[in-house]
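Removed from the display is one protein chain of the complex; every other protein chain stays in position.
Our next item is subunit A:
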Amino acid sequence: MTSFRAFRPDDLNHFSKCNLDPLTETYDLSFYLQYFAKWPTLFQVAEDSRGNIVGYIMGKTESSPDYFQYSEHYLPWHAHITALTVAPEARRLGIGKMLTEQLEAGAEAANAYFVDLFVRKSNEKAIKFYEGMGYSVYRVVKDYYGDNINDPTAHGEDAYDMRKPTKRDKALKHIRDDGRKHEVQPEDVF
């Protein structure tokens, strides 16, 4: 039995099913609290019948700072998926998709132009998952990740900046068909 609801700080005491998985990073408490304090509607959890958190998504709404306004890399008002994780035992049930849809609903409610996220270029599973939900690669951020899990000798690993337009982006100005050909440097990314 799985229920979906907004995150509460005491959920952190029930994160073991998700965060003991080596693929899920455990951050400082301030990181989670910041999202809860600022964007509570974009921090959703999936809870099992025993109160364990078996999945969660954290997101925020933002735009580039004003001084970036005339840059070609300026980001208008949008929602960003910071973290999405589902416990190993709860995978393949569609929980990740449900959580993402909830965040997208929050983005729509916040009148964002699009929802975006960064994913390792090598993480094919995740890329396929997001593509299945209507996301597409907008640009490639070179050496965005400090490490390269597939090639330890490499400087870092590229990230795909993936996006999905919302209703506000009627002209679909914020997505590209050939996003994989557009490369930017990490410093261009806000």
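Everything below uses one rule, namely that a contact is a pair of C-beta atoms (placed from the backbone, for glycine too) under 8 Å apart; a residue touches a chain by one contact, two chains touch by 3 or more; residues count from 1.
By our rule, contacts and distances are computed from a predicted model.
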item	value
Hidden subunit of the complex - UniProt protein name among "ER membrane protein complex subunit 2", "ATP synthase subunit delta', mitochondrial", "Uu.00g036890.m01.CDS01" or "Glycosyltransferase family 62 protein"	"Uu.00g036890.m01.CDS01"
Residue touching the undisplayed chain, where the options are A:Ala83, A:Met98, A:Val140 or A:Val189	A:Met98
Contact set of subunit A toward the excluded chain (per top definition)	1-6, 8-10, 12-17, 19-22, 26-34, 36-41, 46, 48-50, 52, 88-95, 97-98, 101-102, 105, 108-109, 132-134, 166-167
